[in-house]
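Shown here: the complex without one of its protein chains, the others still in place.
A, B and C are the chain letters, set down in written order, and residue numbers restart from 1 in every chain.
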Amino acid sequence: MKKLIAVSGSDGDDVNLSTHALKVAEKVGYYIAEHQAVLLCGGRTGIMEAASKGAKNNNGLTIGILPFEKSEANDFIDVPIPTGMGNARDYLLINGADAVIGIGGRWGTLNEISFAMCIEKPTIVIKGTGGWADLLSDPKIVKGFEKKPYVVSSAKKAVEMAVKLSE
Amino acid sequence: MKKLIAVSGSDGDDVNLSTHALKVAEKVGYYIAEHQAVLLCGGRTGIMEAASKGAKNNNGLTIGILPFEKSEANDFIDVPIPTGMGNARDYLLINGADAVIGIGGRWGTLNEISFAMCIEKPTIVIKGTGGWADLLSDPKIVKGFEKKPYVVSSAKKAVEMAVKLSE
Amino acid sequence: MKKLIAVSGSDGDDVNLSTHALKVAEKVGYYIAEHQAVLLCGGRTGIMEAASKGAKNNNGLTIGILPFEKSEANDFIDVPIPTGMGNARDYLLINGADAVIGIGGRWGTLNEISFAMCIEKPTIVIKGTGGWADLLSDPKIVKGFEKKPYVVSSAKKAVEMAVKLSE
Partner (left out) sequence: MKKLIAVSGSDGDDVNLSTHALKVAEKVGYYIAEHQAVLLCGGRTGIMEAASKGAKNNNGLTIGILPFEKSEANDFIDVPIPTGMGNARDYLLINGADAVIGIGGRWGTLNEISFAMCIEKPTIVIKGTGGWADLLSDPKIVKGFEKKPYVVSSAKKAVEMAVKLSE
């Protein structure tokens, strides 16, 4: 059985999505494939597309858990799984994953990361990618909570930790 | 048709759950009933139970969207709806509501609030109740996001706003 | 806590929906209210509307588990719960119920009844109402299966059995 690593991050319409975050996402996808793991993502644009592209550039397998229709998938998704559940597909993405990597992100990314924390999936955020990944990297913000996401500062470390934590 | 107002907050096992937050939750439940609205919640202990108790003290109707079993419901739930979906019942709670009020809270509450933001349900957090409700009340934390939850400082104002926004 | 009895049957666009089946559904709703139970249904037209009307005529409480929007609810639904899951709301309807009554029906009704059988909810079909309720009443058809739905021939008996089986 293959390991499934979920990548969570903004759609392409996020005005705060930086070139750096997209590059990190592409590297994350590349390293997921390098570790023979499967990339699981929301299947759409932005961070999801960058990660999918990275995985395909390294001959990885990409699965997109889509809101409603196959046609929503980006060009680098091998296996599109439409759910008919809209944004609630976030839950399936997280439930299906062995570990979760958060990059940048708005409320949808936060929804995925917070759900991963709830059900105790190994959860890693990449510092420096903006959005909620950066906010959740801030010890002052998460200090009051018993459970905290892991914080790393590179794509390589994020995937290494995700692989290790899903063993 | 009745209005459904969701209350989101920690289970009773949250060590940071304050007496103040529980009192606020009970008042929120009371005012929901006062406005002839239905209280929708996760059906369990802590904030959910306090809100349910408040609604029942004012002859309100309480519905608990439960993870797995009817037996998970607190004593103030009239209509227990087990979902068989575990924590993913959060999504149904928010989808079913006309407006959402967040009180205190850890990752589960954040999961509900972030999902409400995603699908653009009117979302109100009560400042001073601790946890994520307080963090999301902080303009410095949410400044980077286009969509923000409404922030109020009392149970009465939270319910008035929830009722108004669900018209 | 109140008992929840689900009524499953065709939407109003089923060309095979008989006046008899609609009358039976209305009586089922009436008796559900008579037993102080809550009517849970898919919230739409046809059998669902007839059952809801019957329950309201007897001062019952009606909850509609809707595919997407509150606006899909029929006029006799007190508490509309939109799920955002489309037809998959069938699963929530059945999961949430203490017992299920099937009247007439096409593939959607069969989907609800078969799911109820899977998860071993008490399931009753009313013979003489057409569609899958009649097919599943035929001992020749269901003879090969260990689990079979209960078969009754009146609304009154169906509700009495549903109430008894959910004790």
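As a working rule, contacts are C-beta pairs under 8 Å (C-beta built on N, C-alpha and C of every residue); 3 or more make two chains touch, one makes a residue touch a chain.
This is a predicted model, so every value here is computed, not measured.
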Practice problem: Determine which one of A:Val7, A:Ala25 or A:Ala73 touches the chain that has been left out. | Solution: A:Ala73
Quiz item: Touching the missing chain, which residues of subunit B?
Solution: 84-88
Quiz item: So that we can see where the missing chain sits, which residues of subunit C does it touch?
Solution: 15-16, 86-88, 90-91, 95, 106-108, 110-111, 114-115, 117-119, 130-131, 135, 141, 144-147
Exercise. Over the whole complex, note the residues of subunit A touching the chain we left out.
Key: 1-2, 4, 38, 61, 63, 70, 73, 77-84, 91-92, 95-96, 98, 119
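The criterion applied here is as follows: only the chains that are shown with their structure count from here on.
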Quiz item: Distance-wise, how many Å sit between the C-alpha centres of subunit A and subunit C, to the nearest whole number?
Solution: 41
Self-check item: Shared interface positions of subunit C, touching two or more other chains
Solution: 84
